[in-house]
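Heads up, one of the protein chains got dropped from this complex, but the rest are sitting where they should.
In this document, chain identifiers A and B correspond to the written order of the chains, with residue numbering beginning at 1 in each.
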Amino acid sequence: MSASDVGMLALRVLAPVLVILIVLPMLQWVERRGAGLIQDRPGPNRVGPFGLLQPLADVVKFFMKEDLIPSHADRFLYVLAPGLATFAALTTFAVIPYGATLNIRGNPVPLVGADVSIGILYLFAVTSLSVYGIVLAGWSSNNKFSLIGGIRSSAQIISYELAMTTAAAGVILAAGSFRLTDVVAMQSGSWLSLPYRGWTVVPQLLGFVVFFVSAFAETNRLPFDLPEAEAELVAGYHTEYSAMKFAMFYMAEYINVVVASALMVTLYFGGWSFPGFHPTSLGGVVLSVLIFAVKTAFFVWIFMWVRWTLPRFRYDQLMRLGWKALLPLALLNLFWVAGLVLWNAL
Amino acid sequence: MTPRLVFDVAAGLAILFACVMVVHRHPVKSVLALVVSFFALAVTYVLLAAPLIAAVQVIVYAGAILVLFLFVLMLLNVPEEVRQTPDRPIHQALSAGAIVAFAAALLASLRAYGATRAAPSAELPPGDLAPVARLLFSDHFLSFEALSILLLAALVGSFVLARREESP
Partner (left out) sequence: MSSVETVPLAPAAEKLRERFARSPLSERVAVVDLDLPTLEVAPADWPAVARFLRDDSECAYDLFLDLAGVDNAKRRGRPTRFEAVYHLHSLPRSEHVRVKVILPDTAEPRLPSVVDVWPAANWFEREAFDLYGFDFPGHPNLRRILVHDAFVGHPLRKDYSPGQRWFFAEEDLRMPSWATHTEERAGHFETQTLSIGPSHPATHGIVHLVARLDGERIKRAETQIGYMHRCFEKMAETHTWNQVIPFCDRLNYVSAMINGVGYVKTVEKMLGIEVPDRGRLVRTILSEFSRIMDHCVDIGANLVDIGALTNFWYLYQPREGIYGLLEACCGARLTVSYVRVGGLAIDVPEDFVPRCRALLESIPKFLNDVDRLVTRNRIVRNRLAGTGVITKEQAIAWGLTGPVLRSTGVAYDVRRSRPYDFYDRFDWDVPVATDGDNYARYLVRMEEMRQSLSIIRQALDVFPESGPVSSDDWHVVLPPKDAVYHDMESLIFHFKLIMEGIRVPAGERYDWIEGANGELGFYAISDGGAGPYRVKVRPPCFPMMAAYEKIIIGGTISDAIATLGTLNIIAGELER
């Protein structure tokens, strides 16, 4: 492995992470201004033009705040939990292809952190670990509200992971591969041919709906924000957290939103591809990255939109929805896709 | 970093945290030690060119089953175990003897196995689900289905038991 190869690899892996870290504060601005737009009020508009510097001020604030560790908390896990949450969130992005294949001096460089053969499985493995951050935060705070938040979170994420994975299995079945670049390649063909090679969302609308709903539950966003449910559990699992540790949970939530959106785009909306667009030149590749970004941004906005529109489920209703509605629907979708694959329609 | 080095570190961690799991007196910490141990195991699976098994190991064991463990522990709010009065010397001696005997038996069988069989990784091309699936649904079809029925029975059984407790 030459030095340039290592550099290229580092760039491939780090570029999306860096972009996310830069985009995060902007997302926060979008969320708050968006909330203002939806709620008939201005939103933050004091720091900088249109309040654009507000996220910067917030970051400074988070750094300057006193970092409290409750005396009754389990110190080691209390400190570990926010790091775990952020780490798990950040590492998921490694396998998502964010652009077409770049050609550098004859070497094809796929724009993906790591084009591993078990891409989707890796993703689910890491996201399934992200629950530990929340559960441990809830438990180590040694506070009843936090504990209930942690308990809710563990049960919720396991339940919805099942539906989510089963829905994604439909896409895997159609692509015949765990590799996410294969999934995107499968969707960049013709919409009219048989077997169908357009965006997966068309034949697998049901699976997409299940995946979409589960993604909200997996990211703990309204209407599934039961682990933090501020009116019931004060702030749920992060009640006792302050300063940067709190900010890390906050970041993890936004990263998870971005990852979930990117995953939805990759699995169901063709990733970086666009009908009739086959990038070959450098400009085309840049355009493909942009397409991917725009699609992802769209879903991120939907996450925010839903948050300011819907109220929260109750715990038992959430469980009922997960097990009695989403899981059967996901299985139904799996059978449907299996049938399509069997008859060579996919 | 050679694969050998990675293996040594991963295997060492797996054993170390398995021991922590047994020794630690706080149930929640024990579960967490087991999570680390499972992770280290997953790394060794990757080294064995079985990334699929590694991913399944993490998703199913670390990501689901142990989370359920935690869920139950947290729901019951199990406190740290209090150290019992020290066992009598005869008990300690017996336990030590049993451990040594078990370790010896394990080593012996491993030696015998290592001599007769090649590494199983050759059967499975890296990361491919198809061979695994073929094995599961053809050669081992009966045992696979029997296993799922066993699990189903366990599921139904636990359900019945849980229900019975609730009714009075």
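The rule we apply is simple: contacts are C-beta pairs under 8 Å (C-beta built on N, C-alpha and C of every residue); 3 or more make two chains touch, one makes a residue touch a chain.
Source: prediction; values computed, not measured.
Considering A:V23, A:V112, A:A125 or A:I148, the position touching the chain not shown turns out to be A:I148 (whole complex).
Screening B:V36, B:A49 or B:L75 against the full complex identifies B:L75 as the residue touching the chain left out.
Among A:V209, A:V234 or A:V341, only A:V234 touches the chain that is left out of the view. Remark: the residues of chain A touching the chain excluded from display are 35, 38-41, 144-145, 148, 222-223, 225, 229-234, 308-317.
Please note the rule applied: only the chains that are shown with their structure count from here on.
The part of chain B that touches chain A in the complex is made up of residues 28, 32, 35, 51-52, 55-56, 58-59, 62-64, 67-68, 70-71, 74-75, 77, 126-129. Against chain B, the residues of chain A that register as touching in their complex are 77, 116-118, 121-122, 124-125, 128-129, 131-132, 135-136, 138-139, 147, 150-151, 154-155, 157-158, 161, 165, 178.
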